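Just below is one structure, and these are the notes that go with it.
What you see is the complex with one protein chain gone and the rest in place.
Chains: A and B, in written order; residue numbering restarts at 1 for each.
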Amino acid sequence: MGTVPEIAIIGYAQSPSWRRAELTEPQFLFPVISDAIERAGIERRDIGFTCAGSCDYLSGQTFAFVMNLEAVGAWPPISESHVEMDGAWALYEAWVRLQHGDVDTALAFGSGKSSPGTPAEIYPLQMDPYTLTPLGIDPVSIAALQARAMLDRNLITEHEMAAIAARSRAAAKGNPYAQVSGDFDVDALLAEPYVTAPLRKHDLPPISDGATAVVLATAAKAKEVCEHPVWIRGIDHRIEIHQPGMRDLTESPSTRLAGEHAGVGEGKVDAAELSASFTHQEKILRNELGLGDDVEINPSGGALAANPMMAVGLSRFAEAARQIAEHGKHRVVAHATSGQALQQNLVAVLEA
Amino acid sequence: MADEIPTTTHTIEFPYTRTLGPVFSAFLTGMRDGRILGIASRDGKILCPPTEWDPWTGDALEPTLTEVGPGGTVETWAWVETPTRKHPLHHPFAFALIKLDGADTALLHAVDAGTINAMETGMRVTPRWKDERIGHITDVEAFVPEALGA
Partner (left out) sequence: MTKGTEPVEGMDYFMQLEYHELLCPVVRRYAEALRAGKLIGHRCPKCGLVYAPPRGYCPIDVIETTDADEVQLADRGVVTNYTVVTPVQYYGQEETEPFAKVSIQLDDPGGALSLQDVLEVPVDQVRVGMRVEAVWAPPKERDTGEIGNRSFGSAAGAIRGWRPTGEPDLPADQIMQAAF
């Protein structure tokens, strides 16, 4: 990857994931940003660059993301940017920006309310307008096509999928921000009807509203203000072909490539926070990142426990950083995804 | 007494008309005429649905399309128990990736199989065309099991 710049996560905060938030997006984003800045040990006015990740289609308002800047504090005027993507990509842009060397801290955040709209009707609009959107093809149906392909090739079983759901929900009991948690019996889960076969409800992510914020700093600043900076040792993003019929949905070459370029295989991985919003996708991601049974996957419960679109990928970074800063892990992988059925993937390696 | 929190409702809607360019114009003209067309990639693979560029090299592709199908093989499928209002059918159906005869890539479309038990990876399907066609991916109302005929 060339010379890796020394950039660290020095603060992070999340809102709980709600099925239907009563507060507006700027209102629940407000304390999340304040908390992240406070935990970073810096002043709001010291932030050199701000980047937000959100999706106007979720809000149903053009420039909805502009209102979110009220939660950041944009007076006096600030240097900021926005990506119509998960906040993980806002973090990526902030990471790139910090390499210019003229600013030493950056704030990245992601937020969204999926509850007001109908996700199954919104997401078809991001697809090929001639051949896919008019069929109203929704993310659950595409994920189901992917799961069927895996089952057909004996790459996974429905039992394994349910076990992933049960494990994630059990892990989420320890996550105060999670929405779906508890102890579930695998056989009881398998007795439930399909929603879109071969996927059952437990194979799907919840619909969530929420926000996450992360503060980054360059080396000197990080060492000055932070007791346990979490270093970003590698980060990379790759994208595949759009048409699902031109991909092998049982593989994720973009994840594999991003993982290689981020340097996942260059050391022992203690844990990984993966944005697998469908149970079967966890297995694909593990395979492509080369994560064996000794790696703890999604100690937070992952996207199956809380899925605030536009924040869920950045939440993986926050949770991965938490594993290092608060739970003594040394090297943790964070992963974010976008597009249908793992079409594009961002992978980072975080280190103590 | 449970106080219902009021909801604010808004709708966004717009009637778009999209221009097509030479590749999609040819493809949708084919649909109107009851033919499914594919495009040749740089190394001679037949792509259906067509793309305007080579997915592997990025080169622009010659907009000379050739007929594929009409029948094909289901490569994978999903059974939609509760269709949304945007789905092409309003009773339970399957979405499937269908590799049409003569094509090297799969087309995503609906299979009106009647019941989940009639679906199987590897099954043969054939298009059921609408009587009135306008040049649209849904000029094929859905694919149906070849055994049942269109």
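FYI, a contact is a pair of C-beta atoms (placed from the backbone, for glycine too) under 8 Å apart; a residue touches a chain by one contact, two chains touch by 3 or more.
Fair warning: this is a prediction, and the values are worked out from it, not measured in the lab.
Contact with the chain not shown here comes from a single listed residue; of A:16, A:41, A:60 or A:253, that residue is A:60.
Within the complete assembly, A:130 is the residue of A:49, A:130, A:278 or A:317 that touches the hidden chain.
For the options B:28, B:98 or B:111, the residue in contact with the chain missing from this view is B:28. Those residues of chain B that touch the chain absent from the view are 5-20, 24-26, 28-29, 31-33, 131-136. One chain of the complex is left out; on chain A, the residues touching it are 20-24, 26-27, 30-31, 34, 44, 57, 59-61, 64, 67, 69-75, 113, 115-118, 121-122, 125, 129-130, 133-134.
By definition in this document, only the chains that are shown with their structure count from here on.
Per-chain CA centroids place chain A at a distance of 30 Å from chain B. Residue ranges of chain B in contact with chain A, taken from their complex: 5, 10, 12, 18, 20, 24, 27-28, 47, 49, 51, 55, 75-82, 84-88, 95-97, 99, 105-110, 116, 121, 136-138.
Chain contact summary for the complex, chain A toward chain B: residues 22, 60, 118, 120-121, 124, 128-132, 134-138, 141-142, 144-149, 152, 193-199, 241, 243-246, 249.
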